[in-house]
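Only a single protein chain was left out; the remaining protein chains are all shown in position.
First chain written, first letter: the chains are A and B, and each begins at residue 1.
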Amino acid sequence: MCWAIPGKVVEVKGFLAKVDFEGSVKEVILAVDGVKEGDIVMVHAGVAITKMSEEEWEEEQRFLRELLEGRS
Amino acid sequence: MGRRTEVFKRAIGGEIVKVLLSHGGGGRETSELLNRLIFSRLPIDLKRTEGGIGIDRPDDGAALKMEEGYVIISIDSYTVKPLFFPGGDIGKLAACGSINDVLMMGGRPIGIVDAVVVEEGLDMSILEKVMSSFLKVVNDENVPLIGGDLKVMPKGDVDSIIVTTACLGITKTPIVDDGIKIGDKIIVSGTIGDHGATIMALQRGIDVKETGLKSDVKALTDLMEPLLKEYGKYIHAARDPTRGGIAMALNDWSKVSGSVIVIYEEKLPIREEVKAYSDMLGVDVLQLANEGLALLAVDSAVADDVVEFMHSLGYEKANVIGEVREGRLKGFVLLKTSIGGFRIVEAPIGSIVPRIC
Partner (left out) sequence: MLKERIEEYKRGGEKIEALKSLIWRLAEELGHIKIMNFCGTHEWTVVHYGIRSLMPDNVELIAGPGCPVCITPSYAIEKAIELSLEGVKVYTYGDAYRLPSLKPVKGVRSLFEAKASGGKVDVVYSFLDAVKEARNERGEKLFFGIGFETTAPSYALSFCKGIVPEDFYFLSVLRLTPPAADYALSKVGKVSGIIAPGHVSTITGAKPWREIARNHSMPVVISGFEPLDVLISIATILKMIKEGKSGLVIEYRRAVREDGNKLARTYIEKVFEVSDAAWRGIGIIPSSGLELTMKFSEYDAYKRFSIKKPEAKEWVSDLPKGCKCAEITLGLAKPVDCPYYLKSCTPDRPIGPCMVSSEGTCAIWARFGGGGLAEEIAKEVGVA
């Protein structure tokens, strides 16, 4: 129901930010706390809805490894 | 499947009282409108030309049989917003577009004519810039400008500038879409969707950085002339997949040949920035316009050699993306996805609009 893609924050101005999608820069609304330059955010219809987390990504990878290895 | 095509035919027939933008989108609605307004209302003798190719066999252009060989002619009107974009402008687009159409019919361009309609009040510097780029292509490609016209319309009666060009070419053996054969390999000469993505991004107010999106608009003379000379008889079909993208061109081919064209997602050359951008708006790269791309159907025996030859001509991203196959179900383009599943590639419908869901 909600199309969103990741982009890199290049500039934060209050509740707005410029986000780079592989060279295409778009101004979006920030609906996420504590976003700074360099962060990867998911953008849906011109609004950043969540910040991607490196640590959680590692968790996700661990989850996948365990699933494939048959552990629970 | 016959049922599906039949259903589409019927569905398109409904009554429409206004001309919609999608009627000019180059997709199914355009074909249907042209059929209704023109093709269906002319007797066959006024649609074809003896021994040549008229509108009875839709292609990039027409071929007239001469005593020796053929004269190729192609015409197109160009409108684009914005007039200037990374990689080119409307002048370059108009010159390259018609030259490419002639090249894709297997022709060598020998002359070009233009008709320019300008809106009253347009900055003279803009018109000068557009015409300079037009002339630069004429110069670079060494195609004589042999005629033309310029009109000015009252302010508001036309939007800034429209350029129409027709290009003439000659050939001994024209390349026609219905030459496509079962077993042929499908080749693209470069990355897909660059022009369409760039224009859409600009229209959507996206800041296109220097490293970012760029139109691929260029004349394909430096590709097609050596290629035709070296491998001409093995090239069974050639297209300049502009509006509607390769999705439209491949659908046309699959229908003309009664085949199934299979393409492989992992083999499609797509620039990262084009992919990111089309992902952002949820549009299909296969449907985006190209203005400097050749799509070829080539005898499988020489397909790899052709790609290698294209690489040597500087078309480094050229690749075999699929092949023409035969089956009980006809007229489909099938894509094998990156994860091994399948989906159908549709001919574009309507105007391309961004989606949020």
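A few remarks follow.
Keep in mind that, in the parts below, a residue touches a chain if its C-beta (ideal position, glycine included) is under 8 Å from a C-beta of that chain, and two chains touch if they have at least 3 such contacts.
Being a predicted model, the structure only gives us computed values, none of them experimental.
Counted over the whole complex, the shown chains touched by the missing one are A, B.
Of the listed positions B:110, B:126, B:302 or B:349, the one in contact with the omitted chain in the full complex is B:349. Of the options B:220, B:260 or B:310, the residue whose C-beta touches the omitted chain is B:260. Within subunit A, the residues in touch with the undisplayed chain are 1-4, 6, 8, 14-16, 27-33, 40, 42, 44-47, 49-50, 52-54, 56-57, 59-60, 63-64, 67-68, 72.
For subunit B, the residues in touch with the chain missing from this view are 1, 3-4, 7-8, 10-12, 14, 17-22, 28-29, 204-205, 260, 262, 266, 281-282, 325-329, 332, 334, 336-344, 346, 349-350, 353-357.
Everything that follows uses one rule, which is that only the chains that are shown with their structure count from here on.
Against subunit A, in their complex, subunit B makes its touches with residues 201, 205-209, 211-213, 272-273, 275-277, 279-280, 282, 355-357. Residues 1-3, 5, 7, 18, 20-26, 43-45 of subunit A are the ones touching subunit B in the complex.
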